[in-house]
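What follows is a single structure, and I will ask about it in a moment.
Here the complex is missing one protein chain, while the rest keep their positions.
Going in written order, the chains are labelled A and B, and every chain counts its residues from 1.
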Amino acid sequence: MKLASLARLVVTVLVVLLAVLIGHALWKHYMYSPWTRDGRVRAEVVRIAPDVAGLVSEVKVLDNQVVKKGDLLFVIDRARYLNAVAQAEANLAAAEASARAAGASINAASAGANQTKVNYDNYAAQSERRQKLINNVISAEDRANAQAAANAAHAAWQQAQASTRQAGAGQQQALAAVTQAQVELAAAQLNLDRTEVRAPVDGYVTNLDIRVGDYASTGTPRLALIDSHSYWIYGYFEETKLPTVRVGDKVDIRLLAGGARLTGTVESIARGITDADNPTGADLLSDVNPTFNWVRLAQRVPVRVKIDADHLPAGTVLAAGMTATLIVHPAPAR
Amino acid sequence: MPREIALGDALVPGLLLVFIGSMLLLWGLDWLAGRYGLYRYVWHPSLVRIAAFICVFGSLGLLLF
Partner (left out) sequence: MSMTDTGTPLPASRRVVVDTLHEEAGTWLFVFKTLLAFYITGWLAMRLSLPAPTSAMLTTIIVASRQTGMVLAKSFYRAIGTLGGALVAVLIVAAFPQEREWFLVAMSLWLGICAGGATFFRNFKAYAFVLGGYTAAIVGLPVIDHPPAIFDSAVARLSEVLLGLLVSGVVSDVVFPSKMRDVLRRTARDQFAHFITFVQGATGGSIPREQLERAHLRFVRDAVALEDLRSSVIFEDAEARARSGHMELYNQRFMASSTTFQSLHHLINRLARAGRKASAQALIQLYAPIGTALAAPIEAGTAAKIFLPRLVQARKAMQANAPVLRESMADTTDRRDFDTGAALQLRFIDELYDFVDAAAALQAPQLTGGVAERMRFVRGNDVAGALLATTRTTVTMLLLGVFWIESAWPVGSGAMLLATVFAALFAVTPNAASVTSSVLLGYVLGVAMGFACVFFVLTRMDGYGLLVAGTAPFMIVCVVMMIRPSLASSGLGAAIGFVNVVGLQNPMVFDPVSLINNGMAQIVGVGAAAVAFLLVPPAIGSIWLRRRQLERLRRQVALAAEAPLPGLRQRFESVNHDLFSQVVAQTQQGSADSRALIAWALAVHETGRAMIELRLAMSGLDMTISTQRIMDDAVQALARFYEQPDAKRYLLARDAVATAIAATSEAEHTCVLLDNLHLIRLALLDGESVLAAYMPQMPNPEEIAHAP
């Protein structure tokens, strides 16, 4: 009897010990091994807004359509911008004409200058001759007159020279106006080009909120374009599990959708989350919760996981916001 | 074994299913033990039963995850 009861005790204790070991292992595995049910697929989203305002004349894509970089998405009514280009072109032509006119006036001015130069030379020679005559041959008055005429001719020559320079400046002004008109044309052309809104990246059109006839104003997003090369996953890991997560660790990703299995690597770990217990109160003073948890609970910290895009199973549909389960396989300690 | 299973649009952790499975398994074991009086060979039947449950559940959990 003694032996039997001892045996019974031993059996009990053995089973209980085994249970404690297995239970502990499971608890550790489940609570501390780095895995989380709380993973979200994320992606970079380009919010497409038109650069120019106007009526929408054409929408070239459907919602959720795949587009390549440079594909036409939608078109703003071009008429106004065509007009603007035409106007700019006309302005340019006018400027060019003025430039040409300015060139002609330079020629005229320089011809005038030559004429006054000849005049002056004539008068100057005349005056010099008169100054050289013996005094009685010519009166002093005539001598002075000749001198004055020469001086006047010189001034006229000088004036003509200045006119030439003025005409030159006028030409430069006209040339500058030409350049200005060219730039305006380029800008008008750019606006015209920008009436065609094109995809900046490869990706998927989402939330297409634009119809032919809408008025699209500058800078207001009208559709989202999800960059198809930018998918990543945020895994929200409990802080207790973080110590085993290292950048570069391999990650098994299981999407909730159909249980598709993906692989990935830990890309980075967020270095900050908000302190939920400590919002800022009035006057920039902190509003600390006066009570503390009876039982402390772990916060969750986002870990960014890069999806191994080369090994996506065929037919996997990734959508930003999907739920995923992440299991990190810690690299052996180095 | 997926860690999370959708049952009629409700997300259920896979471990819960393992738990229910182990309950059923244990119920069977318990019936056997009761039928053949195996609990006579232990000192504290209910403790052993709980321990057996933890063993079953723990092993299944560790194996499947």
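In this text, a contact is a pair of C-beta atoms (placed from the backbone, for glycine too) under 8 Å apart; a residue touches a chain by one contact, two chains touch by 3 or more.
What you see is a predicted model; the values in this text were computed from it and never measured.
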item: Chains shown that the absent chain touches, full complex; value: A, B
item: Residue numbers in subunit B that touch the chain omitted from display; value: 10, 30-31, 33-37, 39, 44-47, 49-50
item: For subunit A, the residues touching the chain missing from this view; value: 289-295, 297
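Throughout what follows, only the chains that are shown with their structure count from here on.
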item: Subunit B-facing residues of subunit A, complex; value: 5, 7-9, 11-12, 15-16, 18-20, 22-23, 25-26, 29-30, 35, 37, 254, 256, 259, 323, 325, 327
item: Contact set on subunit B toward subunit A in their complex; value: 2-4, 6, 11, 13, 15, 41-44, 47-48, 50-55, 57-59, 61-62, 65
